[in-house]
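With one protein chain removed, the remaining protein chains of the complex are shown where they sit.
And then chain A:
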């Protein structure tokens, strides 16, 4: 146990602490670090240019999360409603793509969304003759890529509470005169909401810090926080500002995890009564 903890401290805690520390120093004149305490890296985060990138990232990650949750919750519901012996296989198939290489899954979308890619080809077959629509290198392409890559996780997170849902609960609601939709909205959804929250936080956190998908599907000009961090460390050589950006990312992540933990605690009480049927 001790060697494992030592490994994590040496190669995770210390490096992360170092990044936090770097954020409070000045950038050296010729790149590198000038060890003078400053808060200006954090002040720079409020600069309209960078604040704009934060907003873009939040919008893209938020949309990807919302879409993934709607699609994923439906899929998880369908799997949970399938015959019990078929559920493990369906779940396995839903999660399997998640285990293949992230770059390859993203690259597949380049092939599909290309100006002369398969989607355009499909349109041509349907008789479309105009200028091919520009699908790649758009915000929509980035969102599609993110939804595609993280959907399996949402399905998994939503399936857990849905599969444990006590059927008597829905029956009781029906007996009391609630319609199917009301039963879903007032009974099923609330007791499975902590699964949705877990999936949503995961997708949002992974999306907002992502730099591969925006770089590949968004084209060179589309920037998110991850791309900015990448550029500060590998191109601009401004490590202190890059460190401040990373610190902001970690802060966003921690806040979301706290909110989710709250939701889970509140949901756990309701869920205990409602599940294990």
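We take it that a contact is a pair of C-beta atoms (placed from the backbone, for glycine too) under 8 Å apart; a residue touches a chain by one contact, two chains touch by 3 or more; residues count from 1.
Going forward, contacts and distances are computed from a predicted model.
Missing chain, UniProt name from the options "Putative ABC transporter, substrate-binding protein", "Protein-methionine-sulfoxide reductase catalytic subunit MsrP", "Spermidine/putrescine transport system permease protein" or "EutN/CcmL family microcompartment protein": "Spermidine/putrescine transport system permease protein". Here the missing chain is touched by one residue of A:1, A:29 or A:126, and it is A:1. Chain A meets the missing chain through residues 1-5, 7-9, 11-16, 18-19, 22, 71, 74-75, 77-81, 88, 90-105, 107-112, 114, 116-118, 121, 148, 151-153, 155-156, 162-163, 165, 167, 169-171, 180, 202, 205-206, 208-212, 215-216, 226, 229-230, 233, 239, 242-243, 246, 249-250, 253, 257.
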